[in-house]
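Every protein chain of the complex appears in place save one, which is left out.
Order as written gives the chain letters A and B; numbering starts at 1 within each chain.
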Amino acid sequence: MVPVLRAAVNTLVHVPDLVRYGSKPFREAAQPGSFLADLKARLRPFGEVAAYPPHQAFIGNLKPEALADIPSPWHGHPLPGASHQGPFGEILDQGTFYSLLEKADQFGLLMLDPGWSPPANGASAAARALMGAAGKRGAREEILKRIESGEALPLEDRGALIGCVRRDHEEDESLAARVLLENMAAKASGAHALRLLLEKAHLPAREVDYILSCSEEAIGDRYNRGGGNLAKAIGEMAGCPNAAGVDIKAFCAAPVYALVHAAALVQAGVVRNAVVVGGGSLAKLGMKSHRHIEKQMPVLEDVLGGVAFWVGPDDGASPRLNLELAGRHPSGRPSTPQGVLEALVCEPLARAGRKLRDIDKYAVELHNPEVTLPAGAGDVPLTNYRTLAALAAMRGEIAREEIPAFIRSHGMPGFAPTQGHIPAGVPYLGHALAAMRAGTMKSAMVVAKGSLFLGRMTQQADGASIVVES
Amino acid sequence: MDLDNQTTIKQLVDAHGMENLVVVLGMNGEGVRIAAETVTSGDPSWAGPLAGVSLGLPVYHILEEQVRTKLPADLYAEKVQLMEMVLDVGQIENTLAELRRNQAKRG
Partner (left out) sequence: MFEGKKVIALGERDGVPGPVLAECLQAAGSEVVYQTTACFV
(Lines give C-alpha, C1' and ligand atoms only; values in the text may rest on other atoms or scores of the structure.)
Protein backbone atom coordinates (compact mmCIF):
# COMPACT_ATOMS: atom_id res chain seq x y z
CA MET A 1 0.00 0.00 0.00
CA VAL A 2 1.64 3.28 -1.08
CA PRO A 3 1.02 5.96 1.57
CA VAL A 4 -0.04 9.35 0.24
CA LEU A 5 -0.64 12.76 1.76
CA ARG A 6 -4.33 13.35 1.13
CA ALA A 7 -4.74 16.68 2.90
CA ALA A 8 -3.00 19.20 5.15
CA VAL A 9 -4.44 21.89 7.40
CA ASN A 10 -2.87 24.77 9.38
CA THR A 11 -4.79 26.72 12.00
CA LEU A 12 -4.17 29.67 14.27
CA VAL A 13 -6.04 30.72 17.39
CA HIS A 14 -5.75 34.33 18.48
CA VAL A 15 -5.61 34.34 22.29
CA PRO A 16 -4.34 37.75 23.45
CA ASP A 17 -5.66 37.27 26.99
CA LEU A 18 -3.80 33.96 27.38
CA VAL A 19 -0.37 35.39 26.44
CA ARG A 20 0.19 36.19 30.13
CA TYR A 21 0.10 32.43 30.84
CA GLY A 22 2.96 31.71 28.44
CA SER A 23 6.03 30.53 30.34
CA LYS A 24 8.11 33.67 29.81
CA PRO A 25 5.35 36.26 30.44
CA PHE A 26 4.22 34.32 33.53
CA ARG A 27 7.74 34.49 34.98
CA GLU A 28 8.19 38.14 33.98
CA ALA A 29 4.86 39.10 35.54
CA ALA A 30 5.95 37.57 38.85
CA GLN A 31 8.80 40.11 39.06
CA PRO A 32 8.21 43.63 40.34
CA GLY A 33 7.55 46.10 37.54
CA SER A 34 5.06 47.03 34.87
CA PHE A 35 5.46 44.01 32.55
CA LEU A 36 1.81 42.93 32.49
CA ALA A 37 0.57 46.45 31.74
CA ASP A 38 3.23 46.89 29.03
CA LEU A 39 2.24 43.54 27.55
CA LYS A 40 -1.45 44.42 27.44
CA ALA A 41 -0.68 47.71 25.72
CA ARG A 42 1.09 45.87 22.87
CA LEU A 43 -1.45 43.10 22.15
CA ARG A 44 -3.11 43.08 18.72
CA PRO A 45 -6.81 43.07 17.81
CA PHE A 46 -8.16 40.11 15.78
CA GLY A 47 -8.34 42.06 12.50
CA GLU A 48 -4.62 42.84 12.62
CA VAL A 49 -3.77 39.25 13.47
CA ALA A 50 -5.87 37.94 10.54
CA ALA A 51 -4.32 40.39 8.04
CA TYR A 52 -0.73 39.78 9.20
CA PRO A 53 1.09 38.53 6.08
CA PRO A 54 2.84 35.49 7.70
CA HIS A 55 -0.54 34.34 9.06
CA GLN A 56 -2.06 34.69 5.61
CA ALA A 57 0.75 32.48 4.27
CA PHE A 58 0.13 30.01 7.12
CA ILE A 59 -3.55 29.46 6.20
CA GLY A 60 -2.81 29.36 2.47
CA ASN A 61 -3.99 32.75 1.18
CA LEU A 62 -0.46 33.83 0.29
CA LYS A 63 2.52 31.87 -1.02
CA PRO A 64 5.41 31.93 1.48
CA GLU A 65 7.74 33.17 -1.27
CA ALA A 66 5.51 36.25 -1.69
CA LEU A 67 6.52 37.41 1.79
CA ALA A 68 9.91 38.36 0.37
CA ASP A 69 8.14 41.08 -1.69
CA ILE A 70 6.29 42.60 1.29
CA PRO A 71 8.24 45.45 2.89
CA SER A 72 9.45 45.08 6.44
CA PRO A 73 8.01 45.22 9.03
CA TRP A 74 5.28 42.81 7.94
CA HIS A 75 3.17 43.84 10.92
CA GLY A 76 3.10 47.34 9.41
CA HIS A 77 1.86 45.99 6.06
CA PRO A 78 -1.38 44.09 6.64
CA LEU A 79 -2.76 42.31 3.59
CA PRO A 80 -5.70 44.33 2.21
CA GLY A 81 -9.01 42.47 2.23
CA ALA A 82 -7.47 39.54 4.13
CA SER A 83 -9.85 36.82 5.26
CA HIS A 84 -9.45 34.75 8.42
CA GLN A 85 -10.21 31.69 6.31
CA GLY A 86 -7.93 30.16 3.71
CA PRO A 87 -7.79 27.20 1.33
CA PHE A 88 -6.13 24.98 3.96
CA GLY A 89 -6.55 26.80 7.22
CA GLU A 90 -8.35 29.33 9.34
CA ILE A 91 -7.79 31.72 12.22
CA LEU A 92 -10.10 31.45 15.23
CA ASP A 93 -10.91 34.28 17.59
CA GLN A 94 -10.52 34.07 21.36
CA GLY A 95 -14.23 33.97 22.23
CA THR A 96 -14.85 30.97 20.01
CA PHE A 97 -11.78 29.28 21.46
CA TYR A 98 -13.04 29.74 25.03
CA SER A 99 -16.16 27.86 23.95
CA LEU A 100 -13.96 25.06 22.60
CA LEU A 101 -12.01 24.99 25.88
CA GLU A 102 -15.31 24.66 27.72
CA LYS A 103 -16.18 21.71 25.49
CA ALA A 104 -12.72 20.18 25.97
CA ASP A 105 -13.17 20.18 29.75
CA GLN A 106 -14.76 17.01 31.15
CA PHE A 107 -13.78 17.62 34.77
CA GLY A 108 -15.23 21.00 35.68
CA LEU A 109 -11.82 22.65 35.55
CA LEU A 110 -13.02 25.68 33.66
CA MET A 111 -15.63 27.90 35.22
CA LEU A 112 -17.06 30.64 33.04
CA ASP A 113 -19.32 33.45 34.16
CA PRO A 114 -23.00 32.68 33.45
CA GLY A 115 -23.24 36.10 31.80
CA TRP A 116 -20.55 35.28 29.22
CA SER A 117 -21.40 33.89 25.84
CA PRO A 118 -19.24 33.27 22.78
CA PRO A 119 -19.49 35.67 19.84
CA ALA A 120 -22.63 34.92 17.83
CA ASN A 121 -21.10 34.99 14.38
CA GLY A 122 -17.38 34.42 14.83
CA ALA A 123 -17.31 30.65 14.75
CA SER A 124 -16.52 28.71 11.60
CA ALA A 125 -18.28 25.50 10.62
CA ALA A 126 -15.38 23.46 12.01
CA ALA A 127 -15.53 25.30 15.32
CA ARG A 128 -19.32 25.07 15.51
CA ALA A 129 -19.10 21.31 15.03
CA LEU A 130 -17.04 21.17 18.21
CA MET A 131 -19.05 23.55 20.38
CA GLY A 132 -21.55 21.94 22.70
CA ALA A 133 -23.91 23.22 25.31
CA ALA A 134 -22.26 25.53 27.82
CA GLY A 135 -20.43 23.70 30.58
CA LYS A 136 -20.76 24.21 34.30
CA ARG A 137 -21.11 27.92 34.91
CA GLY A 138 -20.08 29.38 38.23
CA ALA A 139 -21.55 32.26 40.16
CA ARG A 140 -19.40 35.38 39.98
CA GLU A 141 -18.63 35.16 43.72
CA GLU A 142 -17.44 31.57 43.36
CA ILE A 143 -15.10 32.50 40.49
CA LEU A 144 -13.67 35.39 42.52
CA LYS A 145 -13.31 33.21 45.60
CA ARG A 146 -11.33 30.57 43.69
CA ILE A 147 -9.01 33.13 42.18
CA GLU A 148 -8.53 34.82 45.55
CA SER A 149 -7.63 31.51 47.25
CA GLY A 150 -4.96 30.82 44.62
CA GLU A 151 -6.52 27.56 43.41
CA ALA A 152 -7.59 29.08 40.09
CA LEU A 153 -6.19 31.42 37.45
CA PRO A 154 -8.38 34.23 36.08
CA LEU A 155 -9.53 34.05 32.47
CA GLU A 156 -10.15 37.32 30.67
CA ASP A 157 -11.77 38.23 27.36
CA ARG A 158 -10.74 41.61 25.97
CA GLY A 159 -9.52 42.53 29.42
CA ALA A 160 -12.73 41.67 31.32
CA LEU A 161 -12.86 38.80 33.81
CA ILE A 162 -15.07 36.05 32.39
CA GLY A 163 -14.12 33.03 34.47
CA CYS A 164 -11.30 30.92 35.84
CA VAL A 165 -9.47 27.64 35.43
CA ARG A 166 -8.72 25.66 38.58
CA ARG A 167 -6.21 23.08 39.70
CA ASP A 168 -7.45 19.55 40.27
CA HIS A 169 -5.15 18.67 43.13
CA GLU A 170 -3.54 20.76 45.81
CA GLU A 171 -0.11 19.09 45.65
CA ASP A 172 0.12 17.44 42.23
CA GLU A 173 2.19 19.72 39.96
CA SER A 174 0.90 17.90 36.90
CA LEU A 175 -2.64 18.94 37.80
CA ALA A 176 -1.85 22.60 38.59
CA ALA A 177 -4.18 25.15 37.00
CA ARG A 178 -1.67 26.43 34.46
CA VAL A 179 -0.61 22.91 33.42
CA LEU A 180 -4.22 21.88 32.93
CA LEU A 181 -4.89 25.05 30.93
CA GLU A 182 -1.88 24.23 28.70
CA ASN A 183 -3.17 20.70 28.18
CA MET A 184 -6.73 21.80 27.43
CA ALA A 185 -5.45 24.45 25.01
CA ALA A 186 -3.47 21.78 23.13
CA LYS A 187 -6.49 19.47 23.12
CA ALA A 188 -8.98 22.10 21.94
CA SER A 189 -6.73 23.61 19.26
CA GLY A 190 -5.73 20.13 18.09
CA ALA A 191 -9.36 19.04 17.86
CA HIS A 192 -10.15 22.19 15.89
CA ALA A 193 -7.33 21.47 13.40
CA LEU A 194 -8.51 17.86 13.04
CA ARG A 195 -12.14 18.93 12.56
CA LEU A 196 -11.11 21.42 9.88
CA LEU A 197 -9.08 18.68 8.15
CA LEU A 198 -12.13 16.40 8.06
CA GLU A 199 -14.23 19.17 6.52
CA LYS A 200 -11.69 20.43 4.01
CA ALA A 201 -10.82 16.90 2.84
CA HIS A 202 -14.38 15.50 2.99
CA LEU A 203 -13.07 12.71 5.20
CA PRO A 204 -15.92 11.17 7.22
CA ALA A 205 -14.98 11.22 10.92
CA ARG A 206 -15.76 7.53 11.34
CA GLU A 207 -13.21 6.60 8.69
CA VAL A 208 -10.28 7.87 10.76
CA ASP A 209 -8.58 4.76 12.17
CA TYR A 210 -5.58 6.13 13.99
CA ILE A 211 -4.43 9.48 15.34
CA LEU A 212 -0.83 10.42 16.06
CA SER A 213 -0.59 13.55 18.20
CA CYS A 214 2.63 15.50 17.85
CA SER A 215 1.47 18.19 20.30
CA GLU A 216 4.13 19.28 22.77
CA GLU A 217 2.17 18.80 25.98
CA ALA A 218 2.91 15.57 27.83
CA ILE A 219 -0.27 14.99 29.97
CA GLY A 220 0.12 13.09 33.21
CA ASP A 221 -0.11 13.09 36.96
CA ARG A 222 2.36 13.05 39.80
CA TYR A 223 3.39 9.47 39.13
CA ASN A 224 3.77 9.92 35.42
CA ARG A 225 4.40 13.41 34.07
CA GLY A 226 4.46 12.44 30.41
CA GLY A 227 1.89 9.65 30.43
CA GLY A 228 0.33 11.04 27.33
CA ASN A 229 -2.29 10.04 24.84
CA LEU A 230 -3.62 13.42 24.06
CA ALA A 231 -4.25 11.86 20.62
CA LYS A 232 -7.21 9.90 21.89
CA ALA A 233 -8.64 12.89 23.75
CA ILE A 234 -8.36 14.98 20.57
CA GLY A 235 -9.97 12.22 18.48
CA GLU A 236 -12.87 11.94 20.89
CA MET A 237 -13.43 15.69 20.91
CA ALA A 238 -13.31 15.86 17.10
CA GLY A 239 -15.90 13.08 16.91
CA CYS A 240 -13.82 10.21 15.48
CA PRO A 241 -15.45 7.18 17.15
CA ASN A 242 -13.31 4.55 15.43
CA ALA A 243 -9.94 6.15 15.99
CA ALA A 244 -7.39 4.98 18.53
CA GLY A 245 -4.17 6.84 18.80
CA VAL A 246 -0.90 7.60 20.46
CA ASP A 247 1.41 10.56 21.12
CA ILE A 248 4.77 10.97 19.44
CA LYS A 249 7.21 12.86 21.65
CA ALA A 250 10.44 14.19 20.13
CA PHE A 251 10.61 17.91 20.94
CA CYS A 252 10.13 20.01 17.78
CA ALA A 253 10.87 17.07 15.47
CA ALA A 254 7.71 15.21 16.56
CA PRO A 255 5.49 16.21 13.60
CA VAL A 256 7.91 14.66 11.08
CA TYR A 257 8.39 11.51 13.19
CA ALA A 258 4.59 11.31 13.35
CA LEU A 259 4.29 11.57 9.55
CA VAL A 260 6.91 8.82 9.11
CA HIS A 261 5.05 6.59 11.58
CA ALA A 262 1.68 7.32 9.96
CA ALA A 263 3.03 6.53 6.49
CA ALA A 264 4.63 3.32 7.77
CA LEU A 265 1.37 2.16 9.41
CA VAL A 266 -0.51 2.80 6.16
CA GLN A 267 2.19 1.18 4.02
CA ALA A 268 2.18 -1.91 6.26
CA GLY A 269 -1.60 -2.12 6.06
CA VAL A 270 -2.02 -1.81 9.83
CA VAL A 271 -4.47 1.05 9.40
CA ARG A 272 -6.16 2.59 6.38
CA ASN A 273 -6.49 6.24 7.35
CA ALA A 274 -4.06 7.78 9.81
CA VAL A 275 -4.15 11.38 10.92
CA VAL A 276 -1.28 13.40 12.37
CA VAL A 277 -2.43 16.26 14.58
CA GLY A 278 -0.63 18.92 16.59
CA GLY A 279 -2.37 21.27 19.00
CA GLY A 280 -0.94 24.61 20.12
CA SER A 281 1.65 25.37 22.76
CA LEU A 282 0.32 27.82 25.36
CA ALA A 283 3.68 27.82 27.16
CA LYS A 284 5.36 29.36 24.12
CA LEU A 285 3.02 32.37 23.89
CA GLY A 286 4.90 35.61 24.40
CA MET A 287 8.27 33.80 24.52
CA LYS A 288 10.00 36.90 23.09
CA SER A 289 7.41 39.43 24.28
CA HIS A 290 9.84 41.32 26.54
CA ARG A 291 11.98 42.07 23.48
CA HIS A 292 8.97 43.03 21.35
CA ILE A 293 7.86 45.43 24.10
CA GLU A 294 11.39 46.84 24.35
CA LYS A 295 11.44 47.45 20.59
CA GLN A 296 7.95 48.99 20.71
CA MET A 297 6.54 46.36 18.39
CA PRO A 298 3.27 44.48 18.71
CA VAL A 299 3.60 41.30 20.79
CA LEU A 300 3.57 38.90 17.84
CA GLU A 301 3.44 35.64 19.78
CA ASP A 302 -0.27 35.92 20.48
CA VAL A 303 -1.49 32.88 18.53
CA LEU A 304 -1.66 29.15 19.17
CA GLY A 305 -0.84 27.06 16.12
CA GLY A 306 -2.47 23.85 14.98
CA VAL A 307 -1.69 21.36 12.21
CA ALA A 308 -3.42 18.24 10.89
CA PHE A 309 -2.52 15.83 8.08
CA TRP A 310 -4.36 12.93 6.50
CA VAL A 311 -2.16 10.03 5.46
CA GLY A 312 -4.03 7.35 3.52
CA PRO A 313 -3.61 4.68 0.85
CA ASP A 314 -2.90 5.76 -2.73
CA ASP A 315 -5.88 7.46 -4.34
CA GLY A 316 -4.14 7.95 -7.68
CA ALA A 317 -4.12 11.73 -7.26
CA SER A 318 -2.24 12.68 -4.07
CA PRO A 319 1.54 12.91 -3.63
CA ARG A 320 3.35 10.00 -2.06
CA LEU A 321 5.16 10.04 1.28
CA ASN A 322 8.36 8.32 0.23
CA LEU A 323 9.60 6.29 3.19
CA GLU A 324 12.74 5.27 1.33
CA LEU A 325 13.82 8.89 1.63
CA ALA A 326 12.95 9.27 5.31
CA GLY A 327 15.96 10.61 7.22
CA ARG A 328 16.97 10.12 10.83
CA HIS A 329 19.82 11.22 13.07
CA PRO A 330 21.39 8.23 14.87
CA SER A 331 22.82 8.84 18.36
CA GLY A 332 26.37 8.13 17.24
CA ARG A 333 26.40 11.11 14.88
CA PRO A 334 27.63 14.60 15.79
CA SER A 335 24.91 16.92 17.08
CA THR A 336 26.15 19.81 14.95
CA PRO A 337 24.07 21.57 12.28
CA GLN A 338 26.28 19.81 9.73
CA GLY A 339 25.97 16.39 11.39
CA VAL A 340 22.19 16.71 11.70
CA LEU A 341 21.57 17.90 8.13
CA GLU A 342 23.97 15.37 6.59
CA ALA A 343 22.01 12.61 8.32
CA LEU A 344 18.59 14.03 7.53
CA VAL A 345 19.10 15.32 3.99
CA CYS A 346 22.32 14.23 2.26
CA GLU A 347 22.33 10.57 3.23
CA PRO A 348 18.75 9.61 2.28
CA LEU A 349 19.20 11.43 -1.04
CA ALA A 350 22.56 9.77 -1.67
CA ARG A 351 21.01 6.33 -0.99
CA ALA A 352 18.56 7.02 -3.80
CA GLY A 353 21.28 8.40 -6.07
CA ARG A 354 19.88 11.94 -5.85
CA LYS A 355 21.48 15.33 -5.34
CA LEU A 356 20.35 18.16 -3.06
CA ARG A 357 19.14 20.23 -6.01
CA ASP A 358 16.90 17.35 -7.17
CA ILE A 359 14.43 18.28 -4.42
CA ASP A 360 12.33 21.30 -5.47
CA LYS A 361 11.73 22.76 -2.02
CA TYR A 362 13.09 22.18 1.45
CA ALA A 363 10.78 23.01 4.33
CA VAL A 364 13.03 23.50 7.36
CA GLU A 365 11.94 25.00 10.69
CA LEU A 366 9.85 27.84 9.32
CA HIS A 367 9.91 30.24 12.28
CA ASN A 368 8.73 33.73 11.32
CA PRO A 369 11.93 35.84 11.38
CA GLU A 370 10.01 38.95 12.37
CA VAL A 371 9.42 37.28 15.75
CA THR A 372 12.96 36.02 16.32
CA LEU A 373 15.24 38.70 14.83
CA PRO A 374 14.30 41.53 17.23
CA ALA A 375 15.08 39.14 20.10
CA GLY A 376 18.60 38.39 18.85
CA ALA A 377 17.55 34.86 17.97
CA GLY A 378 18.46 35.08 14.28
CA ASP A 379 16.55 34.07 11.17
CA VAL A 380 16.15 30.34 11.84
CA PRO A 381 15.04 29.17 8.38
CA LEU A 382 17.69 31.27 6.63
CA THR A 383 20.45 29.85 8.84
CA ASN A 384 19.25 26.34 8.07
CA TYR A 385 19.07 27.03 4.33
CA ARG A 386 22.60 28.44 4.46
CA THR A 387 23.80 25.24 6.13
CA LEU A 388 22.07 23.12 3.49
CA ALA A 389 23.54 25.18 0.66
CA ALA A 390 27.00 25.08 2.28
CA LEU A 391 26.69 21.28 2.43
CA ALA A 392 25.75 21.17 -1.25
CA ALA A 393 28.82 23.32 -2.02
CA MET A 394 31.07 21.19 0.18
CA ARG A 395 29.89 18.07 -1.63
CA GLY A 396 30.62 19.73 -4.95
CA GLU A 397 26.96 19.64 -6.00
CA ILE A 398 26.82 23.41 -6.48
CA ALA A 399 29.51 26.07 -6.82
CA ARG A 400 30.15 28.27 -3.80
CA GLU A 401 28.88 31.35 -5.63
CA GLU A 402 25.60 29.51 -6.35
CA ILE A 403 24.73 29.43 -2.63
CA PRO A 404 22.42 32.50 -2.66
CA ALA A 405 20.60 31.21 -5.76
CA PHE A 406 20.21 27.75 -4.18
CA ILE A 407 18.68 29.34 -1.08
CA ARG A 408 16.30 31.46 -3.18
CA SER A 409 15.03 28.61 -5.33
CA HIS A 410 14.96 25.76 -2.79
CA GLY A 411 14.04 27.73 0.33
CA MET A 412 11.46 30.25 1.50
CA PRO A 413 10.97 32.93 4.17
CA GLY A 414 9.70 31.68 7.53
CA PHE A 415 5.98 32.20 8.12
CA ALA A 416 5.06 30.01 11.10
CA PRO A 417 4.40 31.16 14.68
CA THR A 418 7.20 30.27 17.14
CA GLN A 419 5.19 27.41 18.60
CA GLY A 420 7.98 24.82 18.89
CA HIS A 421 6.71 21.80 16.96
CA ILE A 422 4.35 23.78 14.69
CA PRO A 423 7.08 25.46 12.56
CA ALA A 424 8.80 22.08 12.00
CA GLY A 425 8.62 22.24 8.20
CA VAL A 426 5.14 20.75 8.11
CA PRO A 427 3.21 24.04 7.64
CA TYR A 428 4.57 24.02 4.09
CA LEU A 429 2.77 20.76 3.24
CA GLY A 430 -0.49 22.57 2.39
CA HIS A 431 1.39 24.73 -0.11
CA ALA A 432 3.29 21.71 -1.47
CA LEU A 433 0.05 19.77 -1.99
CA ALA A 434 -1.49 22.68 -3.90
CA ALA A 435 1.61 23.08 -6.09
CA MET A 436 1.87 19.34 -6.78
CA ARG A 437 -1.81 19.14 -7.69
CA ALA A 438 -1.32 22.10 -10.03
CA GLY A 439 1.67 20.32 -11.55
CA THR A 440 4.14 23.11 -10.67
CA MET A 441 6.18 21.07 -8.17
CA LYS A 442 7.43 17.52 -8.02
CA SER A 443 9.06 17.09 -4.61
CA ALA A 444 9.43 18.70 -1.21
CA MET A 445 11.49 17.55 1.75
CA VAL A 446 10.36 18.39 5.27
CA VAL A 447 13.27 18.67 7.71
CA ALA A 448 12.67 19.08 11.44
CA LYS A 449 15.12 19.43 14.30
CA GLY A 450 14.69 18.74 17.99
CA SER A 451 16.75 20.24 20.84
CA LEU A 452 16.88 17.20 23.11
CA PHE A 453 19.57 18.81 25.30
CA LEU A 454 16.96 21.22 26.68
CA GLY A 455 15.52 18.32 28.71
CA ARG A 456 18.93 17.57 30.27
CA MET A 457 18.92 13.82 29.60
CA THR A 458 21.41 14.00 26.74
CA GLN A 459 23.63 16.58 25.03
CA GLN A 460 22.27 15.39 21.69
CA ALA A 461 20.23 17.23 19.12
CA ASP A 462 17.78 15.28 16.99
CA GLY A 463 15.79 15.47 13.81
CA ALA A 464 13.71 13.69 11.22
CA SER A 465 12.89 14.23 7.56
CA ILE A 466 10.52 12.91 4.92
CA VAL A 467 9.96 13.56 1.23
CA VAL A 468 6.58 14.22 -0.38
CA GLU A 469 6.57 13.74 -4.14
CA SER A 470 4.09 13.58 -6.96
CA MET B 1 21.04 35.99 27.61
CA ASP B 2 19.22 33.29 29.50
CA LEU B 3 18.89 34.30 33.17
CA ASP B 4 20.09 30.92 34.45
CA ASN B 5 23.25 31.24 32.35
CA GLN B 6 23.87 34.66 33.85
CA THR B 7 23.56 33.21 37.36
CA THR B 8 26.01 30.43 36.48
CA ILE B 9 28.54 32.83 34.95
CA LYS B 10 28.39 35.04 38.02
CA GLN B 11 29.06 32.02 40.24
CA LEU B 12 31.97 30.91 38.03
CA VAL B 13 33.56 34.36 38.29
CA ASP B 14 33.26 34.19 42.08
CA ALA B 15 34.73 30.69 42.14
CA HIS B 16 37.59 31.04 39.64
CA GLY B 17 38.38 34.75 39.51
CA MET B 18 37.97 37.02 36.50
CA GLU B 19 41.62 36.87 35.45
CA ASN B 20 41.49 33.11 34.84
CA LEU B 21 38.34 32.98 32.74
CA VAL B 22 37.74 33.28 28.99
CA VAL B 23 34.36 33.19 27.24
CA VAL B 24 34.07 31.57 23.81
CA LEU B 25 30.90 31.95 21.73
CA GLY B 26 29.35 29.85 18.96
CA MET B 27 26.19 31.75 18.03
CA ASN B 28 25.30 34.10 15.17
CA GLY B 29 24.26 37.71 14.52
CA GLU B 30 22.67 39.80 17.22
CA GLY B 31 23.03 36.89 19.64
CA VAL B 32 26.80 37.42 19.60
CA ARG B 33 26.45 41.07 20.62
CA ILE B 34 23.99 40.25 23.41
CA ALA B 35 26.16 37.46 24.84
CA ALA B 36 29.39 39.45 24.53
CA GLU B 37 27.92 42.56 26.16
CA THR B 38 26.45 40.48 28.96
CA VAL B 39 29.85 39.09 29.99
CA THR B 40 31.69 42.41 29.58
CA SER B 41 29.60 45.48 30.40
CA GLY B 42 26.50 43.70 31.77
CA ASP B 43 23.11 42.39 30.60
CA PRO B 44 21.92 44.89 27.94
CA SER B 45 18.28 44.01 28.63
CA TRP B 46 18.72 44.85 32.33
CA ALA B 47 16.67 41.80 33.22
CA GLY B 48 19.16 39.28 34.60
CA PRO B 49 21.60 38.93 37.49
CA LEU B 50 24.36 40.49 35.33
CA ALA B 51 22.41 43.73 34.76
CA GLY B 52 24.77 46.59 35.62
CA VAL B 53 27.59 44.14 36.41
CA SER B 54 30.75 44.86 34.40
CA LEU B 55 32.58 41.55 34.46
CA GLY B 56 34.94 42.62 31.67
CA LEU B 57 35.69 39.00 30.75
CA PRO B 58 37.74 38.39 27.60
CA VAL B 59 35.28 37.14 24.97
CA TYR B 60 35.93 35.49 21.60
CA HIS B 61 34.00 33.72 18.89
CA ILE B 62 35.23 30.34 17.68
CA LEU B 63 35.17 31.52 14.05
CA GLU B 64 37.52 34.48 14.69
CA GLU B 65 40.88 33.93 13.06
CA GLN B 66 42.79 34.41 16.32
CA VAL B 67 40.78 31.58 17.87
CA ARG B 68 40.48 29.04 15.09
CA THR B 69 44.20 29.05 14.39
CA LYS B 70 44.79 27.88 18.00
CA LEU B 71 42.56 24.81 17.62
CA PRO B 72 43.55 21.38 16.31
CA ALA B 73 43.07 21.69 12.55
CA ASP B 74 41.49 18.29 11.95
CA LEU B 75 38.91 18.72 14.72
CA TYR B 76 38.07 22.21 13.49
CA ALA B 77 37.71 21.00 9.90
CA GLU B 78 35.45 18.13 10.94
CA LYS B 79 33.08 19.91 13.30
CA VAL B 80 33.29 23.68 12.85
CA GLN B 81 34.62 24.79 9.47
CA LEU B 82 31.37 24.46 7.50
CA MET B 83 29.84 27.14 9.72
CA GLU B 84 32.20 29.70 8.19
CA MET B 85 29.87 29.55 5.17
CA VAL B 86 26.75 29.78 7.35
CA LEU B 87 27.39 32.32 10.09
CA ASP B 88 28.26 35.90 9.17
CA VAL B 89 31.95 35.88 10.12
CA GLY B 90 32.53 39.51 9.04
CA GLN B 91 29.68 40.75 11.23
CA ILE B 92 30.85 38.61 14.16
CA GLU B 93 34.39 40.01 13.88
CA ASN B 94 33.11 43.59 13.64
CA THR B 95 30.82 43.14 16.65
CA LEU B 96 33.64 41.83 18.82
CA ALA B 97 36.21 44.34 17.54
CA GLU B 98 33.86 47.21 18.42
CA LEU B 99 33.20 45.72 21.83
CA ARG B 100 36.94 45.46 22.51
CA ARG B 101 37.48 49.08 21.41
CA ASN B 102 34.76 50.21 23.82
CA GLN B 103 36.24 48.10 26.59
CA ALA B 104 39.68 49.62 26.00
CA LYS B 105 38.21 53.15 26.09
CA ARG B 106 36.55 52.43 29.41
CA GLY B 107 39.92 51.00 30.41
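Throughout what follows, contacts are C-beta pairs under 8 Å (C-beta built on N, C-alpha and C of every residue); 3 or more make two chains touch, one makes a residue touch a chain.
This is a predicted model, so every value here is computed, not measured.
Interface note for the absent chain: among A:384, A:443 or A:465, the touching residue is A:384. Checked against the full complex, the candidates A:53, A:279, A:305 or A:337 give a single residue touching the omitted chain, namely A:337. The residue from A:296, A:331 or A:459 that touches the chain not shown here is A:459.
Where chain B meets the chain that is not shown, the touching residues are 1-2, 5, 8-9, 12, 16, 20-28, 31, 35, 39, 57, 62-63, 66-67, 70-72, 75-76, 79-80, 83, 86-87.
Annotation for chain A: contacts to the undisplayed chain at residues 252, 334-337, 365, 367, 372, 375-378, 380, 383-384, 387, 418, 420, 423, 449, 451, 453-454, 459, 461.
What we mean here is this: only the chains that are shown with their structure count from here on.
Taking the mean of the C-alpha atoms as each chain's centre, chain A and chain B sit 33 Å apart. Interface of chain B with chain A (complex): residues 27-31, 33-34, 45, 47, 79-80, 82-83, 85-87. Within the complex formed with chain B, the chain A residues making contact are 290-291, 294, 334, 336-339, 373, 376-379, 383, 386-387, 389-391, 393-394, 400, 403.
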